[in-house]
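Worksheet for the structure shown next.
One protein chain omitted, others in place.
Letters A and B mark the chains in the order given here, with residues in each chain numbered from 1 onward.
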Amino acid sequence: MKNAKPTCLCLLLATALVSGPALAQEGEPITIGVPVGLSGANSVIAPAVVQATQLAVEQINASGGILGRPVKVVVADDASGAAGAQTAYNTLVFQNDVDVLIAMETSAARNAGLPIVEEGEKPFIYSSFYEGRSCSPNMFVNGWVPEQQVPPVVEKLMADGARNFFLIGSDYAFGRGMLEFSRKYIEDKGGKIVGEEYLPMEGSDWTAILSNLRSAGADAVITSTAGGTPNVTLTKQLRASGISIPYANLAVDEGTAKAMGADGVGILISASYLTAIDTPENKDFIAALEKKFGGEMRTPNDLSTPQYEAVYLYKAAVEKAGSTETEAVLAAFPEVSFKGPRGEISMSKQHHAPLTMYLGEVQADGSVKVVAEFPNVDPGDQCPDL
Amino acid sequence: MADRAHSLAVSDRMFTRHGTGLFLLGALALALVLLGPLFLDRFTQNVLTRSMIYAMMAITVDLLWGYTGILTFGQSAFFGAGAYATALILTHIGGGMQNFALALALSVILPMVLAALVGWLSFYHKSTPLYASVISLVVPIVLTQAIFAGGSFTGSSSGLVGYPVMKLGAANYFRLAGVALILFAALSWIIVRSDAGRVLVAIRDNPLRAAYLGIRTQKVQILLMTVLGGIAGLCGFLYANAGRIVAPEIAGFGFGTQMIVWTALGGRASIFGPALGAIGIDYLGAQLSGSMPYVWQLIIGVLFVAMILFVPRGLVGLLPRRKHSGAAPALVALPDQRQESGRDALLTVSGLRKAYGNFVVLDGIDLKVRPGELISVVGPNGAGKTTLLRCLSDGTETIEGNITVVDKDIAGRPPEDIVALGIGRKFQVASVFESMTVAECLRLARTTHERPSLWHRASTIELPSAALEILALTGLNKKLGEPVSGLSHGMRQSLELAMVVAMQPRLILLDEPTAGLTKAERTLIGEVLKRLTQNLGYAAILIEHDIDFVKEISQRLVVLHQGRLVMDGSVEEVVNSELVRSIYSGMAHD
């Protein structure tokens, strides 16, 4: 992490954010509430998410706001957990009375927030990838679910000749959800699971699991750990143990993979966003981030880019509905789309979004090369009742 | 609800004791929480509902840590167990009156069972407070792990959400939490001020002395932990209903330590401090931590360390402390009771040997004590006198040989069991309860005879006349309401002696009871001891250096030298023997 600065970025961001946009339009501002894990497990990723929000809002305000009204952002820390989320949502919904909530959060935080969102009757876009099947009339999702992310990885590994898979995860909803789906998918495709092991999220000693992996005779390993620490400890220890079978990681972001240096090389990543995506929208997005944040810029990733797009999706929905009124906005959400860095996004399938998925491989220089592209992958039946 | 009359009696006493102020305060708080939803906005209501549930948790921590000295990081585990019991039932079985009742029952019972188990693990004879603390850290960690591993049954890291809850509405949850908090705070307040509450403080101040007064400290600790586990579970039930979500973190040790912070900052051992601490910090945190979480946590951390260092009593400690205003209880003399004497030996020691590794402290001790006998043990420093008393009063000491008290082998019995057999021990260095008054110490000495009330303080203390005499000798009977910490060395000695006599043991073990007393006081104490043994049939073993004093009062003398019992005989015999002269010749009189 060559440009880590001896200051807490999130602090600067948070204080800078409360003071609204520079360009003022006519009318009452539209307020976007962003509950996010400034502290706790998500705090590594949160600054990038806040930057993405900030950029989208600045761009929107510069081009006349939404329905001619300026847009304002209020960020609240959810401490990456349920109790923090209750506080954050209560603050945003009942104290700040925001018009919409757009949030990249842990599942626990999302679950804690949902009842408050429903109680306060607000529209809510969840911009994080997750294990799937969370449904609420007020919530729309524009990140991926297992049905979208796992197939590219498995297909690539199988195309390269892998038949016996070993699955390793952190013991939490996402880790288990992803691997459960992977197991089903691999077995449907005729592959074999030779081992499936979980370590608690706080655990940092993977020795026993790696020994089991070594003796299981697997020819590929797929991991789905909690972001951050477990990812790093597992990769470091996996590499140090001399195991060299193909390694796909369902939960590593590009920045972390890069930061791992030599240990990261060769990891397969499946994502709906990679910085290497070669489209004008993505290039403009990165350039705009660089211009706005300079040295403080955080590498955009598969969590911050959907957040950026979600702000635009909200704009589109409000403009279609002609008001910020919750029911109208919710009705407009499945109808609208936005062409962003990840391509054309529309939350049209049971409150979830069909997405183009990319398979990347970490290179020796730390960059991630796109090795395959899977257009318009369907999220499957996430919320049949909606 | 059962004892309406009882609680009326209590409120009566509150009027007379602390005036109407506190009662009015309670009524005002009750009015505030009932009317609150009319003028508070939704945000404040929601946040305060949770804060008030947290406040109850802080009070449970205060009762455990502030009052009883059990530093627990694991109160969250019981909260989590209650909340999860509720959410699991409502998720997997469904809503409806019947299931709410079932959830309510289980959310209390399950944590109580868990708490009893943790209590059993944490508190045993010679367990250290540190050990209990570390165990309290392990419990939430194991529980959280289990929740994570529970997959879709427990919701793993995402927790459970979307289950049917009691549809009361935000305003009524606010009222419910408020009323529950006020009731629980009032109840706790009454209990800690009662005689039973003093037992808790006694365990905190001096668990050893408490055990040697016959108080079953571990049992009290386990019981307290179990009951408060149930209360924590109840809080969890409320939380799961009001918050409509349960997540693993509410059972985790992070939340457990947060409660410690609330309690420490608000003011431990004060009931209201921790409650206000919880509400204040949680509410303020909701306002401030949203935008700068790290600075907020840093401030709390620094404040916490500073408080522990400089203001251990917390914010409440900064308030001027009201002097104990209640009148000291009156002392009432019990009629003299002659101990039954028919038996030939009260205490029999045969072949006692005690060694620490290769270092032999006692060896080959045989001794018999009959009712009514006063036996003095003499011998130079390091002869093993104090060790002998310890072996006689604590059956868990590893020894060889046999010790029987009224024909019962004491092997394996902890001190409180031996107290029940009729042995009382006075320590060499006066061991009393530092934070209490003279009267409170005396009351505690009577715990095994009179079950202390949970609701009030008795206005009289019944003491055997010998104890009263000891108090009168040193003027302690005029200082009943004064704190022990201000007493002179000699007075503390007499107080402890009076406490031991107040237990009415059959056999009193006295380790230098008169050290620090004036010559006159000594003589008077000697008279009391003589009367106790010769007239009332008590037996006593006395360790004493002052040979003149010993000669005056003893019937028999036992000489210990280098761990061996070298002589056992009448005063005349022993004092005039060559052996004793030679042993004592090198030793200065003190």
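Just so we're on the same page, a residue touches a chain if its C-beta (ideal position, glycine included) is under 8 Å from a C-beta of that chain, and two chains touch if they have at least 3 such contacts.
Keep in mind that, in the parts below, contacts and distances are computed from a predicted model.
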Which of "Cytochrome c, mono-and diheme variants", "Succinate--CoA ligase [ADP-forming] subunit beta", "Branched-chain amino acid ABC transporter permease" or "RNA polymerase subunit sigma-24" matches, in UniProt, the chain that is not displayed: "Branched-chain amino acid ABC transporter permease"
Visible chains in contact with the missing one: A, B
Sole residue of A:Asp171, A:Asp219 or A:Glu309 that reaches the chain not shown, by the stated touch rule: A:Asp171
Contact with the hidden chain (one of A:Ile245, A:Ala259 or A:Leu386): A:Ala259
Option touching the unshown chain, where B:Ile141, B:Val220, B:Ala383 or B:Ile583 are the choices: B:Ile141
Per the touch definition above, residue among A:Ser241, A:Gln350, A:Ser367 or A:Gln382 touching the missing chain: A:Ser241
Selected residue (touches chain absent from view) among B:Val302, B:Leu318, B:Val332 or B:Leu579: B:Val302
Interface residues of chain B (partner: the chain not displayed): 69, 71, 120-121, 124, 126-127, 129-131, 133-135, 137-138, 141-142, 145, 148-149, 257, 260, 264, 294-295, 297-298, 300-302, 304-305, 308-309, 312
Chain A, residues in touch with the chain not shown (by the definition above): 1, 4-11, 39, 43-44, 171, 197-200, 202-205, 207-209, 211-212, 214-215, 228-229, 231-233, 236-237, 240-242, 256, 259-262
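The rule is simple: only the chains that are shown with their structure count from here on.
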Chain A partner contacts - residues on chain B that touch it in the complex: 41-43, 46-47, 50, 145, 148-149, 151, 155-162, 170, 243-250, 255, 285-287, 289-295, 297
In the complex, chain A residues that touch chain B: 8, 10-11, 14-15, 18, 38-39, 75-77, 79, 81-84, 86-88, 90-91, 93-95, 106-108, 110-112, 114-116, 119-120, 131, 171-174, 176, 198, 200-201
